[in-house]
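Data block below; observations after.
Only a single protein chain was left out; the remaining protein chains are all shown in position.
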Amino acid sequence: MSFLRIGPLLLAPLLEAVRSPERGAIATFSGLVRNHHAGSAVQSLSYSAYQPMAEAVFQTIVSEAEAAFPVRIALVHRLGEVPVGEAAVLVVVGSAHRGAAFDALRWVIDAVKGRVPIWKRERYVDGREVWVDPTAPGGIVPLKERL
Amino acid sequence: MSFLRIGPLLLAPLLEAVRSPERGAIATFSGLVRNHHAGSAVQSLSYSAYQPMAEAVFQTIVSEAEAAFPVRIALVHRLGEVPVGEAAVLVVVGSAHRGAAFDALRWVIDAVKGRVPIWKRERYVDGREVWVDPTAPGGIVPLKERL
Amino acid sequence: MTTFRVLLFARYAELLGSEWVEVLLPDDATATELIDALRQLPGGALLPASPFLVMNHTQVSATQRLDSAAELALLPPLAGG
Partner (left out) sequence: MTTFRVLLFARYAELLGSEWVEVLLPDDATATELIDALRQLPGGALLPASPFLVMNHTQVSATQRLDSAAELALLPPLAGG
């Protein structure tokens, strides 16, 4: 199964994937494209990935989380252009009890942000385009001047 | 707006209620009826409430959470019979960033469980019926013998 | 003396066989006096000595005087969520 998707992400199939009669708690996280970043009005953004490695790392994260917590995980991440307000990532966790579900949810989204080879390019309303780079001053790096 | 509902609960309208272009994180919790409790196979359960007080306490919890965290909250709780696998409570939190969303989500569901005057009666597959009572030994109290 | 009406829920309604009861008490009765009277009613012996009593949706302490015009309710241990 692929974790990377082109086009809008849907929560319902992920909820179904973790639902079972012995699980009493389902926690979800939706990461949506905000209309502001680094002080600028965002028009849209675009995700790219090192796809085979990203798929492998997503699977590793899910396996590690399911070994560390008594939970079942489902997640998807969007690739390509994402308009403001739409989801870039969805994580769903099912568990017998809510404590483990919340702990695993936070762990998984932190791992996704920290370990999966995915990159984000932002287009601002004023026409500028940048790479999002958490290690750069201000968190962004301008695209090269077009020739 | 009423927080108590008869019949199946839907996540989608709650997601819409907290969605906005400046909120990049939506976290949800669904509390589902499990098929086992206190060592017994559950057939169904039934919620009752002190309705006017419950509505007021839900509103207080939402207001307190929205004052304590930079979030927007939506929630509903089901009343009456709920089959195994269906949701008894849904909590949805929208925020600019995920940390506040997770913190508020956990706070709200703990507050709902601890402060809202709602009661739960469980029917087991073997025919027994009990009141759920977290203060009782084993967490349940049998119903009186029927005359 | 004044009639105090008390709403009952869930297991307490089951124990006393009704969703509300009325008891006659002095006008300035306290929460403890009300609860003692409820425990004398048929089925009331299984009520705890210090149940969760609310007046107009707010918890009442044992020594607090009650207002018979307010909405009084006796709440079993909560089990929502």
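Note that the chains take the letters A, B and C in the order they are written out, and that residue 1 is the start of every chain.
The rule is simple: a residue touches a chain if its C-beta (ideal position, glycine included) is under 8 Å from a C-beta of that chain, and two chains touch if they have at least 3 such contacts.
Just so it is clear, the model here is predicted, and its values are computed rather than measured.
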Statement: Omitted chain touches shown chains A
Message: Can you tell me which of A:R23, A:H77 or A:R106 touches the chain that was removed from the display?
response: A:H77
Task: Go through chain A and note every residue touching the omitted chain.
output: 31, 47-50, 52-54, 56-57, 77, 88-89, 109, 112-121, 131-136, 141, 143-144
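Here is the rule we use: only the chains that are shown with their structure count from here on.
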Message: Among all chains, whose Cα centre is located farthest from the one for chain C?
response: A
- prompt: Between chain A and chain B, what is the separation of their C-alpha centroids in Å?
  reply: 27
- prompt: Roughly how many whole angstrom separate the Cα centroids of chain B and chain C?
  reply: 26
- line: For chain B, residue numbers touching 2 or more other chains are 31, 109
Statement: Within chain C, the set of residues that touch 2 or more other chains is none
